[in-house]
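Heads up, one of the protein chains got dropped from this complex, but the rest are sitting where they should.
Moving on to subunit A:
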Amino acid sequence: MVLVSAVRDYINRMLQDISGMKVLILDSHTVSVVSVGNSQSELLQKEVFLVELVDSISKSKESMSHLKAVYFLRPTSENIQHLRRQLASPRFGEYHLFFSNILKDTQIHNLADSDEQEVVQQIQEFYADFVAIDPYHFTLNMPSNHIYMLPAVVDTSNLPHFCDRVVDGIASIFLALKRRPIIRYQRTSDIAKRIAQETAVKAVYQQESGLFDFRRMEVSPLLLVIDRRDDPVAPLLNQWTYQAMVHELIGIQDNKVDLRNIGKLPKDQQEVVLSSEQDAFFKANMYENFGDIGKNIKRLVDEFQQISKSNQSIQTIEDMAKFVDNYPEYRKMHGNVSKHVTLVIEMSKIVEERKLMLVSQTEQELACNGGQVAAFEAVTNLLNNESISDIDRLLLVMLYALRYEKESPVQLMQLFNKLASWSAKYKPGLVQFVLKQAGVDKRTGDLFGNRDLLNIARNMARGLKGVENVYTQHQPLLFQTMESISKERLRDVDYPYVGNHFQQGRPQEVVIFIVGGTTYEESRSVALQNASNSGIRFILGGSVVLNSKRFLKDLEEAQRMARSSMAVV
């Protein structure tokens, strides 16, 4: 509720005081911010009769002075340029400017210079600079995400942009929540350290500290900045809970699923919306596993068939009247049922094609328990299996390498060779790159539960007890981190504080930012933790939302850039 309602409140406040017909002008980032929180029909109710992008609206010359323009943009230099041009020759009656983050004074001066006709009525900063995809999960949708993997010496120009954008996003979260946080970061990650320190300097403590001067609660909230590479396993695994599975197999962007490339579908099912705010069935089932979803969908379809059967038998006038009465709801239910049925059918097809049940069993074994010998055999068998796709082979070898990096290098080499022989596209070089980035030496957390005795014992106990569901036995490292925070056992050595502000007691609100991206499996973990009423509210955010395809793409891009820079040097 928290994040989505914050964004909705901002948008409502923007629009409520302005009367008359309005046009809302957004840029390519704020369009995502607004679309996940508000729908077109809600905007129509507020008399917003046109929504445009700031770069396309400058192309038209027609004057629409009966409309009032409401701009909601990020304060970037391109947007300021667009605005300056549009203010110089205004098309609309009034201009109300809202920016999603802190404006620099020079930017305000530039705008004032261009506003000769004095059409601007107000300029405000409304800090909605993040995309609130779920109540406790946000993302920043950053385009060049792979930059975080490169050391600073390689790419000097893009890294500051990346860090600035992340810092802006995090600052706007705390401004939207009206809190000033204590900041901790993962010691072993340079970029996490840099982002944590820049957030402290730029936003929280020094430059704009007046803005963050909120009423002090007894316990400040905690901001924890960690690196994706501390848990590289989570994005590589196949998922079997509804939301995570859809993202892994098909892909969700801003709560929209694009099915156009998947198969021949009727026009109204080619792009669908999966939002827990608007779809009650999805909200109840987004964290359930595939088997339970099948059952629930069957029940939904049965209910729907009952209703449509009673609609078929229209005999009296009363029946007809009742039908007309209930028609809008009937239509909505029909659309919803078709959407979920289509999704499950398409996913089942993919599972069947790629033999994912077989692959995923081995993946879970690699991630959770099992001995090295058995794992090696299983992976070899799957590599030899012809019906496994190339990408799944690569993922298996990667997982094996991450797990058994140090134990038996010979067998690892064998796997590399086998992988190379199967497909030239996915060279083993990528696996070695992953090991370099996220190998056991680079990680802080105890990813496989084999570092300290307590964890080993816990794993053995779990192995003996048996698991409820083989396919969902993996728990992301984030779960352990959250537990440590709850029990105040997060070690200062591993996660130091920024500056001299230390945490007194247990925090009541924690924002965890993963540089490099989050996964839906982790957001599920957070949601379940929040539902267990432990007294702490966790919020998760990242630079993007990852699935295995996206993570591999980031790795490839980073590898390519690292190679080209080495060639230059």
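Just so it is clear, a contact is a pair of C-beta atoms (placed from the backbone, for glycine too) under 8 Å apart; a residue touches a chain by one contact, two chains touch by 3 or more; residues count from 1.
Going forward, contacts and distances are computed from a predicted model.
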{"item": "Chain left out of the displayed complex - its UniProt protein name, from \"Ubiquitin-related modifier 1\", \"Palmitoyltransferase\", \"High-affinity nitrate transporter\" or \"t-SNARE coiled-coil homology domain-containing protein\"", "value": "\"t-SNARE coiled-coil homology domain-containing protein\""}
{"item": "Absent-chain contact - pick from A:159, A:175, A:498 or A:512", "value": "A:175"}
{"item": "Touch criterion as defined above, residue of A:284, A:324 or A:413 at the omitted chain", "value": "A:324"}
{"item": "Options A:31, A:233, A:498 or A:562, residue touching the unrepresented chain", "value": "A:31"}
{"item": "Positions on subunit A where the hidden chain makes contact", "value": "6, 9-10, 13, 21, 23, 31-32, 34-35, 38-41, 43-45, 47-53, 56, 60, 62-67, 90, 93, 102-103, 105, 108-109, 111-113, 115-127, 175-178, 211, 214, 254, 256, 268, 271-273, 275, 278-279, 317-318, 320-321, 324-325, 327-328, 331-332, 335-336"}
